[in-house]
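A single protein chain has been omitted from the complex, and every remaining protein chain is retained in its original position.
Showing chain A:
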Amino acid sequence: ARSCVARQRGGWIRKTFSFIFFLAIPLDFDISSPLTYGTPSSRVEGTPRSGVRGTPVRQRPDLGSVRKARQVDLHSDGLCISDVATEQSLGQKLVIWGTDVNVASCKEKFQRFLQRFIDPLAKEDEDIGLDLNEPRYMQRLEEINMVGEPFLNVNCDHLRSFDENLYRQLICYPQEVIPTFDMAANEIFFDRYPDSILEHQIQVRPYNALKTRNMRSLNPEDIDQLITISGMVIRSSQLIPEMQEAFFKCQVCAFTTRVEIDRGRIAEPSVCKNCNTTHSMALIHNRSMFSDKQMIKLQESPEDMPAGQTPHTVVLFAHNDLVDKVQPGDRINVTGIYRAVPIRVNPRVSNVKSVYKTHIDVIHYRKTDAKRLHGVDEETEQKMFTEERVEILKELSKKPDIYERLSSALAPSIYEHEDIKKGILLQLFGGSRKDFTHTGRGNFRAEINILLCGDPGTSKSQLLQYVYNLVPRGQYTSGKGSSAVGLTAYVMKDPETRQLVLQTGALVLSDNGICCIDEFDKMNESTRSVLHEVMEQQTLSIAKAGIICQLNARTSILAAANPIESQWNPKKTTIENIQLPHTLLSRFDLIFLMLDPRDEAYDRRLARHLVSLYYRSEKKMEEEYMDMAVLRDYIAYARSYVNPRLSEEASQALIEAYVDMRKIGSGRGMVSAYPRQLESLIRLAEAHAKVRFSEKVETVDVEEAKHLHREALKQSATDPRTGIVDISILTTGMSTTARKRKEELAQALRKLIQSKGKTPALKYQQLFDDLRAQSDTAVTKEMFEEALRALADDDFLTVTGKTVRLL
């Protein structure tokens, strides 16, 4: 009697009647036929077949939550039997009703896939422990045998490259094909590992179906098909026990019976079949069968959305072990079957709402940012690029002026400042990530930090705003309003669960992105100190409310600061103008000054540029520059696929550049360049190689790095008194000449005191006046005190109150 099983295919709306007739299969076959999988009534406790011995079948609610509706009708129609008779003769040619799926051949094909598929594109680091030259999925089965988790995840892309037709069938008729796959996988598995004990039979979970990527493109044609969409979990419900099979017991004669769920309802038997008593059957809860179910709301990821529209949401139903696998806030890729169910018909009203409810029965989850806080999952971080797009980008990268092109595409509305734009461009690309953990050095920072400093109204904020809008993980904060807590992380008590939750701040949120900090100078000292760790170690340590942890914050910092006197004072050094601790300043790879050039030719060009803004049409302007989207893709592609290494010549050039930098300082007896500057140079060179999509850092890259470094330095480290670039301004906060002057003054003071003969104590004011009278340049009180301090350090004298004592 079991040779015919019909199921409703879940699709009420399909044009075809959705039954499956499963007929011409040898009798010993039907027990493990795909259709028995998942129907509770056909649960077999220990089958006679040797392969699947004793392992129970676990029903798959993910494949059909509205099935079986037609089964009753079908039996009552008596269709089944007559069909069996007529169609048995057709032999193996039979397909499942409404599809073109032939179970036997489908199973065979899938088994061949499992046994033979070797991924030609597999990368070594992708799957640890897999031998890439052996069939991939056979190794997975072996893994199942060892680990005991009876789920086989199958990448649809693999299936597609192996058998296009099978892939198409899987996408179009998942409800029929997946059970066939289950069957095939189990046969192979139990053939190989007959003694294996699993919780239940293996379930195949396909993922990465390329049918649909975006929630917005879902349409009625996708109903009942296998789809993969990405999105963000915004809500998840409590666990819902869903009754699959009710157990009834007669109160009179203790006769028991089972009733399966039908369209979400259990039909309570009104008469006991055994003793014919009416209304004697009572539900026995703990012998009924339940399955876990959870409702999840998925919202479109912000990147996928067209501007100016609100995000779409879609309801997911997760079953059994997929329950509670994802949390609100997770970014996931979901593979499942798209369903549309009519809103329940009420028998009392003949009119029904003509709208369907849609949901997705989840088959497979894949978190896309699960490892955000722990380490970069490079594979999932990668943005999907179509082949054409990659071609366009590669074509672009071959252009000789690509560097100039990209930098001019950056914030085109901001006039000139080409070197600054180039610097920011390199920052967007970043250096190569290097790991020296095994040599004790830890991670080598790949991110480039930039400080813009200059007069108000030189469009610093606009540049920051542009960068923040350009990069996917950009954060924008203002130094004025942000606290250390807002930048790092804080611990909060969740009002609902009373659980402590770590709320991450701007720096952590911009991990692998850029943190733009405006009004950097307005930031208070304690907040700024947080940045020390972030900018060099790229981590954040938190110890709050019993939570001690170190979070990754591999973020580039793009900061903008105003001079301390709000207008740049050209008579002062950068340090004096910005008033930032030099420990922090030295952590910036590039410090740019954005000053008003006050040059006639510049003014003229600026005026022309601005005037053009005010009348040219938007279209015309766009033609001239590279599209922001192209720029964004170009950067994303380079960041994830290009990882340049230093070439021999490049290292040589770097060494020379570094030695040169050291020489400049050593000429006047001061060490001026520090290893940190060398690291900056390397990073900049690497970034420039990335711009060219080059896997090798070459001399041109080093040249550009040197150029930028020099340009930035020229502006920020020029000694205003000598006009000479002096890197020690950055590292010690004082220029070499200033040091020299200080020393000279101290010597002069020493001479003055010595010339006064053997007086043990001197009046402070008297000494100051004498020194001023003697010196040919103006001596301020500060300078005098500094000289005194220097002499005190030499144990020449001590200062107590208003008197100076010699030692």
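List of remarks:
Here, contacts are C-beta pairs under 8 Å (C-beta built on N, C-alpha and C of every residue); 3 or more make two chains touch, one makes a residue touch a chain; residues count from 1.
Basically, contacts and distances are computed from a predicted model.
The UniProt record for the undisplayed chain lists the protein name "Mini-chromosome maintenance complex-binding protein", from the options "Mini-chromosome maintenance complex-binding protein", "Tubulin--tyrosine ligase-like protein 9", "GATA amidotransferase" or "Origin recognition complex subunit 4".
The chain not shown here is touched by just one of A:297, A:325, A:707 or A:772, and that residue is A:297. Screening A:279, A:604, A:740 or A:763 for touch with the missing chain picks out A:604. Touch with the chain that is not drawn comes from one residue among A:413, A:524 or A:541, which is A:413. Contact with the chain not shown here comes from a single listed residue; of A:133, A:238, A:270 or A:526, that residue is A:238.
Checked against the full complex, the one of A:135, A:311 or A:581 touching the unshown chain is A:311.
Shown as candidates are A:165, A:276, A:462 or A:541; the residue that touches the absent chain is A:462.
Remark: the residues of chain A touching the chain excluded from display are 12-18, 70, 218-220, 223, 232, 234-235, 237-238, 240, 242, 264, 293, 295, 297, 299, 302, 305-314, 328-329, 340, 342-346, 348-356, 358, 411-413, 415, 457-459, 462, 465-466, 469, 481, 596, 598, 600, 603-604, 606-608, 610-615, 617-618, 621, 628.
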